[in-house]
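Input: one structure, supplied below.
Only one protein chain is missing; all other protein chains are in place.
So that you can tell them apart, the chains are marked A, B and C in the order they are listed, and the count of residues begins at 1 in each.
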C-alpha cells in the first residue's frame, strides 16, 4: 500500500477519500458494508440547530448521469447528533467533519457554538470529537435561506465571519456551484479566515412531470449531483485551487479512482464522494484500491507529486 | 397532425423544433437523413466575420450523460456563408437563424451588418433569406472574447446594444449558463431591445488525462452539453421565462419529446436541439412525432395551452 | 457479482429472475439490484419473491429504464445484489391473510412459505394473472381475481393478521376496511430509494410517529401507523 496521507487545515487525513455530507448518513449504515475505518474522513449529514423534518413529496429523481434530490436537510438536530451519533463517531478513525446548515445567521452561529463546546469537552476527556466544521452555505433545498447565502459573496461573508469567530475548530466553507462567482466566494472565505474550502454542492436543477403538469418537487427546484456534473465541478475546483492558498476539498460526480486523481491534479487536497456512495455501497474501499493501483502503475510515491499539476 | 405553430419575435415557426447552432452544420448534411423541411427552424454553425480554423488538439470527449467540445468556432466566415451556404438555405422552409460569434465588438457589429444587408437584398428579390440573428455571446471555446461577454451583464450590454442598432433583423441573444446572473442578463437583453433570448449555451467544463497529466483540451476548458445538463438548463429557462416578456428559445440536453414538453411548460416558446442530433441523426423527425403523440394523448390542441404553466 | 440462472418472461411485461447463491432472508425484505455500470445512476429495490437452497428469485415488472435493462439479462450474465435490506414482515401466529395486487404479489410468495399454518391468499390483477400456481402449495384458500376488486372477496373478521402489498390505493382500502376491526394489518410500501440502507433520507416519509425511512424502518409498516393523507408512495 502506498502512503496516501493528506493534510487539510492542519488535520491529517490518512487518505484523500472523504465521504460527502448527506450521502453517508452518520457512517453507521455503511459500516455494515465495509470497514469505514479505512476512510480519510466523513462529513456527516447536514446538521441544523433544531431537528428538521425535511421536504414533503418526492425527494429523489434520476437524471441522465445524475440525480436530483430535495431532501431539505432532514436531520435530528445538533443536540441529538451530539448525544446519539457521537457515540458511534467516538469509535471510528476517519477525520470527523460536522456539516452545518442553517436558515439564518443566528442558527449557524448557535449551531457552531454547540458543536465546538462539545468537541472541546470531549478533547479534554481524551475522547475523539468533531475535527472540523464544514459550513454549508449552499443547500438549494431549504427555502428560507440556505441557497441565498451561497450565491452572493457579500451575503456569504457575514455568515462566514460570524461563524469563524464562534468556533475554535478548523472551519471549511462549502461553496455552491450556483454562486455568481465561485472564485470570489472562495477568496472571501480565505480572507475571513476559513481554513479550507469544500466545493461543489449540488447544482440547482428542475424536473417537470408532463402528465401531472407540475414540478416533480414540491420545492420547485432540487439539487443535481452525480457524474453528470463532474466536468463542471472539476473546472470549478481547478479555478478555485489556482486562486486560493487554503486547501480545497474537491467534489462533484466522482465515480472512479481516475476521477479522484483528476480532482487532485486539478488542485484538490482531498476529495469528497457523494452520489457514488449510492451507486456503489462499497465505494470507499474500491476507490482506495483504485488509487493505489494507479500510483503503483505510475510510480507515484505521494499524492503531492501530482497535486495541482494542471 | 396537430397544429404546432409557434411565434418568436414576430416570426412564425411551423413547430417548436429548432436545430441548435454548431450541431446541425448548415443543414445540408442532415437533409440526407430526413426531410428537414419539417423542422421549425435551424440555427447555423456559429459564424464569424473572418473564417476560423478552430482549435487544435482533441475537440470532443464524452462525459457521463454529456459531451465536452472544443471546436473553437471553426467556420468558413460570413462571406463564404452568404455566398455558398445561402444557396441551399434559399431552398428550404424552416426559419433561418444566423448564429453570430465574435471576439470583439467590432467583429460582431460588422458581422451583423453583412448578414443584414444580404438579407435585405434577398428579400427585395423575393428570395428566402436569414430570418433572425442569434447573437452568441457565450462560446466558451474562443480565447479572445467569447465567453467573457457572456458572464458579466454590463459587459454584454454593450455588445447587445451595438448589434441591436446595426441590424433590422429580429435579434435573439444566446446566453451562457456560466453567466453570473442569468436572469439579470436576460432582463438586460430585453431592455436593450432584443426580441428573443436563447439559452443555454454550453457549461464550461474540464477533463484531465491522468496518464498524460494534462488537460484533454488544448484550451484547458471545454463546453459541456447533452442530457447531463438538462436539469440545470430547464431550471434556467424557467427562471428567465418568468422574468422577461420576450420569447425564450430553450435548450440544453433535450433528448426526447418529453424533454421538449418540459421546456415548453417551463416557458420556452420554441426549443433548440443540440447534442441529440448526434445521438439520433433523425432527431427532428422523431421529436415531432413524439410531440404529436403526447398532444393526442393529452388532448392538447395548441402548445399555448401548456406553455409556461409551471 | 452473482450469476443469473434464468430470467424468464412469465406474462406480458412480468419477469422472474433466478440468481445463483445462498441467501438468508426474512420475508418482505428486498435487495438493491444493479446490472449496469453508471447508467442509470441508482440501483433498483426489488423484493425477494422466493428463496431456494441454491438460488434466490425476484419477480419484476418492466416499467422503466432499469427494469428494461433487467429484462435483457440472460443465463450466465452477472448481476450485483446488495442486501437483504428492510425490516420485513413480522412473523405472527394466528389466522393470517395475504393480500397482493399486481406486481405487489412478489414478496407474498416467500412470505406464504414462512407460515406453518397455511394462510389464505388473495391475489388481484388488473388484466392478467401470473405466478399464481406457485402460491397454491402454500395457501389454505387461494383466491385470484382478475379485473375486479379482490378485496370484495375477503371477510376481514376471519383473520387476526393481514399482510398486504400492492398499489397504494389497494393498501389504503385494506386499511380502511379493517378499521375498528380486531385485525392487525401490515402494509409493504414502495418509495424511490437512493442508498437503500438508511443513509440518504431519500425515502423518508411522514408517519404518525414522525418520519420513517421506507428502506430501514420499512418497507413494512403497521397500517395504523401510516399517515395515509400524505403521499406515502412517490
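Criterion: a residue touches a chain if its C-beta (ideal position, glycine included) is under 8 Å from a C-beta of that chain, and two chains touch if they have at least 3 such contacts.
For clarity, every value in this text was computed on a predicted model and none was experimentally measured.
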Neighbouring displayed chains - absent chain, whole complex: A, B, C
Which residue of B:155, B:281 or B:309 touches the chain not shown here: B:281
Listed residues A:15, A:48, A:64 or A:198, member touching the removed chain: A:64
For chain B, residues in touch with the removed chain: 22-25, 29-30, 32-33, 45, 53-54, 56-67, 69, 71, 74-75, 226-227, 255, 275, 277-279, 281
Residues of chain C (touch criterion as defined above) contacting the omitted chain: 37-39, 65, 74
Chain not shown, touching residues in chain A: 64-65
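We adopt the following convention: only the chains that are shown with their structure count from here on.
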Centroid comparison with chain B (C-alpha atoms), farthest chain: C
Of A-C and B-C, pair with higher C-beta contact tally: A-C
Rounded Å distance between chain A and chain C, as computed from the means of their C-alpha atoms: 35
Multi-partner residues of chain A (each touching 2 or more other chains): 63-66, 226-227, 255
Residues of chain C touching at least two other chains: 38-39
